[in-house]
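In this view, the complex is presented without one of its protein chains, the others remaining in place.
Note that the chains take the letters A and B in the order they are written out, and that residue 1 is the start of every chain.
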Amino acid sequence: MYDGGKIIVGLIIGLGLLLSPFLYNAGKATKAPEPQLTPKAKEAKVCVANTNFMTTKHMQLLDRWRDEVVREGKRYYKSPEGKVYYKSLQVTCLRCHSNKTKFCDECHNYMGVEPFCWECHIAPKEKE
Amino acid sequence: MLERALSGSQRYWSWLIFLLVLMAIGFACYLYQFKVGLKVTGMSRDVSWGFYIAQFTYLVGVAASGVMVVLPYYFHNYKAFGRIAVLGEFLAIAAVTMCLLFIFVDLGYPKRIMNVVMHPTPNSILFWDMIVLNGYLILNILVGWNVLAAERKGVPYSKWVKTLAYISIPWAFSIHTVTAFLYAGLPGRHFWLTAIMAARFLASAFCSGPALLVLICLIVRKVSRFDPGKEQLRTLGVIITYAMIMNVFFFLLEVFTAFYSGIPGHKHSFIYLFSGLDGYGKLVPWMWTSVGFGILALILLIVPATRKKEDTLAVACAAVIISTWIDKGMGLVVGGFIPNPFEKVFEYWPTTPEILITIGVWATGFFILTILFKIAVSVKEEVAS
Partner (left out) sequence: MGVSRRKFLKISGLSVLLGLGGKAAFELLAPGSIDAAMEPAPIGEGKRWAMVIDAKKCLEKQEKDGCKECIDICHRIHNVPNFGNPKEEIKWIWKETYEHTFPSRHNDYVSEDVHGKPFILLCNHCTNPPCVRVCPTKATWKRPDGVVMMDQHRCIGCRFCMAGCPYGSRSFNWGDSREAPKELNPDFPTNMEYPTRSKGVVEKCTFCAERLAKGQIPACVEACAKIKVNALHFGDLADEESEVRELLRHHYAIRRKPELGTEPNVFYLI
């Protein structure tokens, strides 16, 4: 192998760079945050779908609602329980879940996702 | 073959480092623009496209002009261009890359660029432009690279390469036609609403692109042992001459229609560009500079003695590039937006970050061009020796 030494050193450096984020975070595993409910949300008991579905699929749901509302003009949703909701992140979702920092951000930060919803949709004012 | 780009003279390396510095400055400015938005540019509600889109338009022409060496070589079997065909293709690669970068830096929400692919919209000319530009890029990479590889091995290139080369010929016309359609199909933009737009674009492309190629060939001859050839440069000179005459002729046709018909909408942009409108005339000195260099180029090109002499041909080529660049790279896009739909004048001038980003993109293009030409020239030197 020509320049064998250089290649091996290069490989080691490359591997080191690749692993550095894992090494940096090693042993610092943090517990996944639990989304906290406002009293209003607790009182309502059910969201537009069951908790399990909302935890895992709310992004697909919001994505679909978004297209339905803006592109198809379908602005109302009837849940299996027969309750009708106005499909709006800002007006409906956040009116109940008015604690965005605790309900949305903590988990999004934990997951390292940055949804662009808030570039446009206004987050409710939160009391400390 | 890539390794040939990794060994070169000190001059080669300092040129690359110089380009890298410009690219870094441009990139830093782009990050700034990405953060605060396109308000860092001189563009406005009224002149909503500016320097970026104008450079894009100009460079589509340079890219398309590769066909002016490819066509005679592959189609008419004009052997002399075999020496420089690959240079034409490599110039096209660099130019299309710059085109795509200029589109990208012009986007307001670049993260969503894939929406063009995810939501294909055949009624939009921009959708087709995306297809023809990327297609042209791939065609030129495949053809140029394989022809050069075959040359290095001293074997004729394979048949499929020739098929692709044939396809690339009409494709080259398509990229500039589609780009002209971006403008020529908009109601209410009188300056652009002209059936001759695509033809005008092609004419200006086929003089400015080969002019750039002539200058680069002269540089290549100076810095390497590879000589693109006297006959080759002379033929390019003839091509440039005809194309430049067509370019000026088409422009004069536009002027005739606008001013003989006397329709205000058709005249306004010309008046703005060449004498100023409502007291605004930022582009007037530029446009007359373009006219001046255009006339100089025509004289030097039409007189056989000056066209055949390489020194004067070089001056003519530089004049063609300056003239067409001002015409397309500044006048055409900005002129189309002035006056605005309310027949008011709102002027445009690029800002410093905008210019630095533009220079950064040009530097990227020249970086790619340098590397590709270095490879091509090294292979040609090797084959010759």
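FYI, a residue touches a chain if its C-beta (ideal position, glycine included) is under 8 Å from a C-beta of that chain, and two chains touch if they have at least 3 such contacts.
This one's a predicted model, so the numbers in the text were calculated from it and none came from an experiment.
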Contact partner of the left-out chain, one of A:Ser20, A:Gln36, A:Asn50 or A:Asn109: A:Asn50
Option from B:Met130, B:Ala180, B:Leu298 or B:Ile375 whose C-beta touches the chain left out: B:Met130
Among B:Ala80, B:Leu186 or B:Val303, residue touching the chain not depicted: B:Leu186
Residues from chain A at the interface with the omitted partner, ascending: 49-50, 53, 57, 60-61, 64, 66-68, 70-80, 88, 90-91, 116, 119-122, 124
Touching residues on chain B - with respect to the absent chain: 36-39, 43-46, 48-49, 103, 106-110, 112-113, 115-116, 119, 121, 123-127, 130, 182-183, 185-189, 265, 336-337, 340-344, 346
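Everything that follows uses one rule, which is that only the chains that are shown with their structure count from here on.
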Between chain A and chain B, centroid-to-centroid distance (C-alpha), Å: 44
